[in-house]
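Only one structure is covered here, and it is reproduced in the block below.
Presenting chain A:
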Amino acid sequence: MTTDMWIFLGLALVAVWAAVCMLISRSAVYSALFLVLNFLTIAVVFLLLQAAFIALVQVTVYAGAIMVLFLFVIMLLGAERVETTPSLPWQAPVAVAITTVLFGLMVLALLTGQAGAAPGVEVAAGFGSPQAVGELLFSDFLLPFEVTSILLLAAMIGAIVLTRRERSREAS
Partner candidate 1 sequence: MMLVVTGVGSLIHIYAASYMHDDVRFNGDTGRYTRFFVFFNLFIASMLILVMGDSYLTLFVGWEGVGLCSYLLIGFWYEKGRDGIGNAWAGKKAFVTNRIGDAGFLIGLFLIFWTFGTLNFHEVFHQAEEAGPQLAAIATAITICLLIGATGKSAQIPLYVWLPDAMAGPTPVSALIHAATMVTAGIYMIVRSNALFSLAPLTSDVVTWVGAGTALFAATIAVAQFDIKKVLAYSTISQLGFMVTAAGLGAYGAAIFHLVTHAFFKALLFLGAGSVILGIEHAHHHASDHGHEKAFDPQDMRNMGGLSRRMPITHLVFVIGALGLAGVPPLAGFVSKDEILADAARISPAIEVVLLMAAVLTAFYTGRQLIMVFYGKARSEAAAHAPENRIGITGPLLVLAGLTLTGGLLNLPGGLPFEQRLTEWLTHSIEHLHAAEAEWVVALLATTLTLISLGAAWLLYGRRPLAEGAEDPLKRLLGPVFRLLENKWWIDELYDRLFLQPYIHFSRFLAQRVDWDWWHDWFHDRLLAGSYNRFSDWLAVSFDLPVIDGAANGLGRATQAWAVGLRRLQSGYVRTYALAVLLGAVLMLTYILLR
Partner candidate 2 sequence: MDSSFPILSLLTFLPLAGVVILALLPRDRTGLMRWTALLTSLAVFVVSLAVLVRFDPEVPGLQMTERISWFRLAGLDVEYFLGIDGLSILLVLLTTLLMALAIVSTWSAITERVREFMIFFLLLEIGMIGVFLAQDLFLFYVFWEFTLVPMYFLIGMWGGERRIYAAVKFFLYTMAGSILMLLAILWLGIEGGSFSLPDLITAGQIPAEIQFWLFLAFAAAFAIKVPMWPLHSWLPDAHVEAPTAGSVILAGVLLKMGTYGFLRFNIPLFPAASLQLAPWIAGLGVVGILYGAVVSYPQRDVKKLVAYSSVSHLGFVMLGLFALNAQGIQGGVLQMVNHGLSTGALFLIVGMIYERRHTRELEAFGGLWKIMPIYAALTLVVALSSMGLPGLNGFVGEFTILLGSFGSEALGSPWFAGAAVLGVILAAIYILYMFQKMFLGPVTHDENLSLKDLHWREIVTLIPLIILIFWIGLFPAPFFNLMEASVGRLVETVQVAALAAH
């Protein structure tokens, strides 16, 4: 049992624990915070997997911007807790059961295949560094990059459309 292993297990535990808490905590705010925790843990894992740049993005964009946005909305709407009246009592157990099956099948598939050899090749120093990623991004992956930008633009327009009230008043 290598130290890496211990570290990994530790992180994994934290991540899963955070995820579960997100799942079960009644308050949306707590859920959000636990999710942030989960993201951060994963970011650490990224880091350990020589994915420095991505780890960075994960922390800033994901855990930072996006989740803050979430929290902001929650606060704005003051909608921490909604589960007041019970509905669909049978949904939860069924969901758990089926999800377990799903998980089981995935693991089954993973294990039936030959056990993934431990981290294969040794990688160069610059692996996963911003410039490495950047180069690839603007050479081979230019098209997807552009597409993503358009995507964000479209999303922006959509968000605006959906939230600008007065226009709709005057229109209808």
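The rule is short, and it goes like this: a contact is a pair of C-beta atoms (placed from the backbone, for glycine too) under 8 Å apart; a residue touches a chain by one contact, two chains touch by 3 or more; residues count from 1.
These made the cut because all candidates are chains of the complex that A comes from, given by their letters.
From a predicted model like this one, the values you see are computed outputs, not experimental measurements.
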Contact partner of chain A within the complex, picked from 1 or 2: candidate 1
Please name which positions on chain A make contact with candidate 1 in the complex.
87-88, 91, 94-95, 98-99, 101-102, 105-106, 108-109, 112
